[in-house]
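Missing here is one protein chain; the remaining ones are kept as they sit in the complex.
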Amino acid sequence: MDTAFIIETIVKIVVILLIFSALAGIGTYFERKILAFMQRRLGPMYVGPFGLLQVAADGVKLFTKEDIIPTGVVAKIFKIAPVITAATAFMAAAAIPFLPTFTVFGYTVHPIVADINVGVLYVLGVMAIGLYGPLLGGLASANKFALISTARAASVFISYEVITGLSLLAPLMMVGSFSLIDFNNYQVDNGWLLFSQPLAFILFWIAAFAETGRTPFHLVANDHELIDGFGTEYSGMRWGLFFIGEYANMFFISFVMALLFCGGFGDGSVAGALALLGKVAFFFFVFLWVRAAWPDIRPDQLMWLCWKVLMPLAVINIVITGFVMMF
Amino acid sequence: MAPNLVLASGVILALVVALPVVFHLTKYLGAKSDSIRKNEPYESGIRSTHKDASDTFNVKFYIIGIIFLLFDVEILFMFPWAINLRELGFFGMMEMFVFMGLLIAGLVYVYKSKVLKWT
Partner (left out) sequence: MIKMLLEEELFKEVKFLRDEKKFLILLDIVGVDYLTNPSKNSSRFALIYHFRHENFKDTITLKLNITDEKEGVESITSLFKGANWLEREVYDQYGINFKNHPLLKRVLNHNEFIGHPLRKDYEITKGHYCTQTQDMMDELKPLLNERELDMDNLTILNLGPSHPASHGTIRTLVALDGEKILCGASEIGYLHRGFEKSCENHTYNQIVPYTDRLNYCSAIMNNIAFVKTVEDMLDITLPDRGVFIRVIVSELSRIIDHLVCLAAALLDMGAQTNYWYLFNPRGEAYDFLSKLTGARLTNSYMRVGGITHDLYDGWETDLNDVIKSVQKGVDESLLMIEHNRIFHDRTQDVGVISADDALNFGFSGPNLRACGVSHDLRFDTPYDYYDTFDFNLVVGSHGDVYDRLMVRFEEIKESIKIINQAKKSIPDGPISVSDHSIILPTKKNVYSSIEGVMNQFKLVTEGVKVPKGEHYKGFEAANGELGFSIISDGSGTPYRVKVRAPSFLHMQAYPKIIESYQIGDAIMALSSMNIIAGEMDR
């Protein structure tokens, strides 16, 4: 490990952190604007042109808010929980190839921090660890709504996690590698996995909604039932970390879906890179679109859906894929 | 290329763990007020009259939780199998399907004994 390598890695990480922290903010702007237009209203209007600086105003607000540690909480865990959410979200980013390799000023840049051969496993694994944020935060808050939210977080997790794993197995069988780069290259040769594995894609997509806690699976922090769930007792920047983690997760899972099922960046040309960003934007947009279109379901209905409908489908998909591959 | 993963994770963790400094900063940035009532945990705007949240909460789905563990471990077994499916061939595939079949039989049993009814 030479110094250049270390510096390059650190630079990449800082860039990713900065870009995606900013994206989380801009993501909220887009969410508000897109939802507003779907609902025939204007959304943020007053801060800056088209309300663009609303994000900055929100940031200032979060930073200047008092950091309240309520009485009765388990302070250490309470303080560390939002950090877990944010940290795991960004750690997942380390194995995601955001763009194809490109050359700047004669220097070849790999826009992936670590091209490990178990990229898929790593990304999903680290994202799953993010669950500890809501779980610990909710348990440490001396709040009953947070407690219920924690129970919901666990129940939602055990519902979607099996689906995520099972739905990925079939594509893994076909590609024969855990590396996201290999997935990309496989699809360059054989066409998008979306077309050869449509069922797996849909299952994974549904699980992605549950994983990011978006409508119709907005259960853990369902504001109409549980106030803000695990985040009820948090204020200021600590709450902001939960928030950034949530939005970063949405972006990363969009990247993962684009890479795993929709051809990624293709042959690595500029067009391919733009196509990847377009796909990510599309998946992010669908998160918002669905929020505008559908109500939320109940936690027991999610569990019912995952265990009784999606899981058998995923298993059948694996069996069919296996037989098709063999014959 | 594992070292840079470790490095990356380490740096991100370090950056994020450094956040308490930011939290400390917010103390000086904004207004601060203190009162007993304000710092109480929220329960619909009134003082909780019955125990606090450290008390028991009946988690109805713990059996599903256990089943989840089984299946998640199963999927862990299946990941290396899936990668090497082409080398393992038909026989290797059928071996895993038999294993899966056993687990699915278990799941059917779980259905029948109404564990998945969550009320």
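The letters A and B name the chains in turn, as written, and every chain counts its residues from 1.
By definition in this document, contacts are C-beta pairs under 8 Å (C-beta built on N, C-alpha and C of every residue); 3 or more make two chains touch, one makes a residue touch a chain.
Note that the structure is a prediction, hence the values are computed from the model and not measured.
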Touching the left-out chain: which of A:18, A:38 or A:324?
-> A:38
Touch with the missing chain holds, among A:135, A:151, A:241 or A:256, for A:151
Contacting the left-out chain in the complete assembly, out of A:218, A:238 or A:279 = A:218
Even though one chain is not shown, subunit A touches it at residues 35, 38-41, 144-145, 147-148, 151-152, 215-216, 218, 222-227, 291-301
Subunit B residues that touch the omitted chain in the full complex | 43-51, 55-61, 119
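By our rule, only the chains that are shown with their structure count from here on.
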Subunit A touches which residues of subunit B in the complex?
-> 1-5, 7-9, 11-13, 15-17, 19-20, 22-23, 25-27, 29-33, 36, 38-43, 48, 52-54, 57, 59, 61, 64-65, 68, 71-72, 75, 78-79, 82-86, 89-90, 93, 97, 100, 104, 107, 111, 116, 118-119
Partner subunit B, residues of subunit A touching it in the complex | 1, 5-6, 9-10, 12-14, 17, 63-73, 79, 83, 86-87, 90-91, 93-95, 113-116, 121-122, 141-148, 151, 154-155, 158, 161-162, 165-166, 169-170, 172-173, 176-178, 227, 232-233, 236-238, 241, 300, 303-304, 307-308, 311-312, 315, 318-319, 322, 325-326
